[in-house]
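Starting off with a structure, shown below.
Left out: one protein chain. Kept in place: all the others.
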Amino acid sequence: MDQSVTTNLGSTVLAALGDAVNDVRIFRDEVTLITTKERVLEVLQHLRDVQHFEMLTDETCVDYYPREPRFGILYQLYSLSRNIRVRVKVMLGEYERTIPTACGVYTAANWLEREIYDLFGITFDGHPDLRRIMMPPGWEGHPLLKENPVKVEEVAFSFNRNRIDAEKPYARE
Amino acid sequence: MTVAEPQFQIEESPQNTVTASDTQLDITLDQLKKLVSPRALTGDTMLLNMGPQHPSTHGVLRLLLELDGETVISCVPDIGFLHTGIEKTHEGKNYTKGIVLTDRIDYLAPLICNLAYVGAVEKLVGVDVPIRAQYIRVILAELTRMNSHLVWLGTHALDIGAMSMFLYTFREREMLLDIFELVSGARMMTSYFRVGGLWRDVPDHFVDAVRNILKVFPQRLLDYEKLLRENPLWKERTVGVGVIGREDAIAYGMTGPSLRGSGVNYDVRKAMPYSSYDHFDFSVPLGSTGDVYDRYRCRMDEFYQSLKIIEQALDRLPNGPIVTDNRKVAPPPKHEIAYSMESLIHHFKLWTEGFHAPEGEVYHAVESGKGEFGVFISSDGGPKPRRVHFRAPSLCNLQALPHMSKGALIADIVGIVGSVDIVLGEVDR
Partner (left out) sequence: MGLEQKLGNMGVVTTSLEQAVGWARSNAIWPMLFGLACCAIEMMSTQASNYDMSRFGMELMRASPRQSDLMIVAGRVSRKMAPVLRNLYDQMPDPKWVIAMGDCASCGGVFNNYAVVQGVDEIVPVDVYVAGCPPRPEALIDGILKLQDKIKKEPLTKWQ
């Protein structure tokens, strides 16, 4: 992508939306617009209708623990007509794990937000069908939070192999 | 079929839950009411469970179908039966070790997943890849695309009833797997690309082996076309089935041949060229109506474009290094370690800890066989990523399935599921 396009995009969006966008960051030629959860729908609506970002490519969440605010919700948008990408980022604190849903603006957000709800425990206000999508319905907790360990089973070596094997729940007929 | 009796009982238990079958869909009645039409609760229409163990769901997809006779009123996909936690496992691996996991996301196109991941890391770290490595990456990525499309063609035709296609496509697929085995030693899980280049150079007879594919494939493709293209049974089952319009396809975030079947010209290889795809001359096949047949045509035409790209890349394959000389990212050659202290230190650092990436967030997308396969990496400045997220094309394409299957016949569901070419490893990750 051309360098000038990215810088222009940041300044035009900043000019049009004013205080809805707190900050524009450019890293490796990728534009990230930082906004708040109160204004995010306004920003997305503007980007879709005025800036022609027709496609929500991706929506995901990052757990920045131990930094505060802890969670970042990221919307990756793509414009078919202008062939550019932009990222919108909303930071959420430890105790405000809720954000308005983007389903009304982009239909594609439906399952992506269900995935974030399932794996991170962020709830989406006004989501039409907020259920777990990846984990079983009765699962407790949200696995991708940083407090959960990456590994679940102890790695077996010759000194602990027998103990691990004895503790392993083998199935019966 | 005028069976009005529901397949399983829906009754309000004290906890207000519905046990949709003896397996798992434990959702409350209120949630179910939002997903199916009100007629389902009176027993007027039939709720039918399809999957997760069903031969035509391409793995472990589960569908809850609401049927009026043979017509599908609504379709509720239930995914996650292959959820592997790859994104979490990435948090415990350094950037080089992470390549291994990406093979297992889209296991029909492992090299394209490798390419997306190493591309994202290269963007994050800021290394350039030598031109020879880029060309070899292109050749292997296009072979992988053909591999992915061959499995799609075989299974899709098998679902609809053209049994022999499966045997033909898997015969040709073995030829491609032989190439992957030649370069990497593994048939499917290759992990051949490294950050900054390739694991090792291709063997001498690689070019001849790929040229052999270029020689054989046009004839084989002709055979496929003879079997299906104008076959009246095939057209009866595919033309006008599972239609999705241009605007809807964009709104659902569909990409790849499923989007191009609806006539939207979006191919990441053309739009934002990576790995020197802009050096090659190829076109993007487009459909018009967005039905199953158009999506089939788009993929079939992509075979010819892939062959065209491979031929150009082979003709212009330059000599030179296959991995970057940035020693902070790529390990030094073995002979250098013997006399250079600095190389030894680099080698030690790379194999014990891995390289540190600068703090930041990048998104890199490539065109996989299914659509735009994107990798998002958030780095905290250490040797392991803070978060790796994969933008799976199959997930977004599958999301449009309820829209496409509304009003279709139940026998067409397998055709529609086949035509969006999902791979569940990628949907669930």
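Every chain is named by a letter (A and B) in the order it is written, and numbering of its residues begins at 1.
Here, a residue touches a chain if its C-beta (ideal position, glycine included) is under 8 Å from a C-beta of that chain, and two chains touch if they have at least 3 such contacts.
As the structure is a prediction and not an experimental result, all values here were calculated from the model.
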Which is it among B:L32, B:L47, B:C75 or B:L101 that touches the chain not included here? B:L101
Full-complex contact with the absent chain, from B:S37, B:T71 or B:T89: B:T89
Just one of B:P52, B:P77 or B:G354 touches the chain that is missing; which is it? B:P52
Positions on subunit B contacted by the hidden chain, ascending: 22-24, 52-55, 59-60, 80-86, 88-89, 100-101, 104, 107-108, 151, 155, 166-168, 170-171, 173-174, 187-189, 424-425, 428
In the complete complex, which positions of subunit A touch the hidden chain? 134-136, 139, 143, 148, 150-153, 155, 168-173
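By our rule, only the chains that are shown with their structure count from here on.
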Distance between the CA centroids of subunit A and subunit B (whole Å) is 21
In the complex formed with subunit A, which residues of subunit B make contact? 24-27, 31, 34-35, 79-80, 83, 85, 87-89, 91-92, 123-124, 126, 248, 250-253, 264, 266, 271-272, 360-363, 365, 372, 374, 376, 378, 386-387, 389, 391, 395-396, 399, 428
Of all residues in subunit A, which touch subunit B in the complex? 1, 27-28, 30, 32, 54-58, 60, 62-64, 74, 76, 80, 83, 85, 87, 106-108, 110-112, 119, 128-129, 131-138, 143-144, 148, 150-151
